[in-house]
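Here it is: the structure, laid out below.
Note that one protein chain is taken out, while the other chains of the complex remain in position.
What follows is chain A.
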Amino acid sequence: MEKVMLSVLTACLLGIILLVVGLFLGVSFYSGREKPSPFECGFDPMGSSRVPFSLRFFLLAVIFVVFDVEIVLLFPAVMVVGGSWMWITGYVALLVFLILLLGGVIHEWREGSLEWEV
């Protein structure tokens, strides 16, 4: 664990050094009215940039959260599956869980949450 932290901290250090170098070398001297304006193909930016987005993306993120949580619940099985201490009940439980997940996908599909038509 300490070694993981040490590696991450080393990465942070390297990143911050590079950031400082980049900020020092890339300091901007002249800044007019046009130069810092957001890029919109040569036009003046129209309205706010934080535009509303399609609800599809939000729905997809919600489905993703559900599946990701279920996958996290599935992960402990990796360490025990195939071992001699895992009885048939364990396998049956795993199988039931996986079939429920597949049933969940098919249910979402049938309900139309996975469609991408507008």
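Some notes on this structure:
The rule is simple: a contact is a pair of C-beta atoms (placed from the backbone, for glycine too) under 8 Å apart; a residue touches a chain by one contact, two chains touch by 3 or more; residues count from 1.
Going forward, contacts and distances are computed from a predicted model.
Its UniProt record calls the unshown chain "NADH-ubiquinone oxidoreductase chain 1", which is the correct pick from "Signal peptidase complex catalytic subunit SEC11", "Replication protein A C-terminal domain-containing protein", "NADH-ubiquinone oxidoreductase chain 1" or "Cytoplasmic tRNA 2-thiolation protein 1". Annotation for chain A: contacts to the undisplayed chain at residues 2-4, 6-8, 10-12, 14-16, 18-19, 21-23, 25-29, 31, 35-41, 45, 49-51, 53, 56-57, 60-61, 63-64, 67-68, 71, 74-75, 77-79, 81-83, 88, 91, 94-95, 98-99, 101-102, 105-106, 108-109, 114, 116-117.
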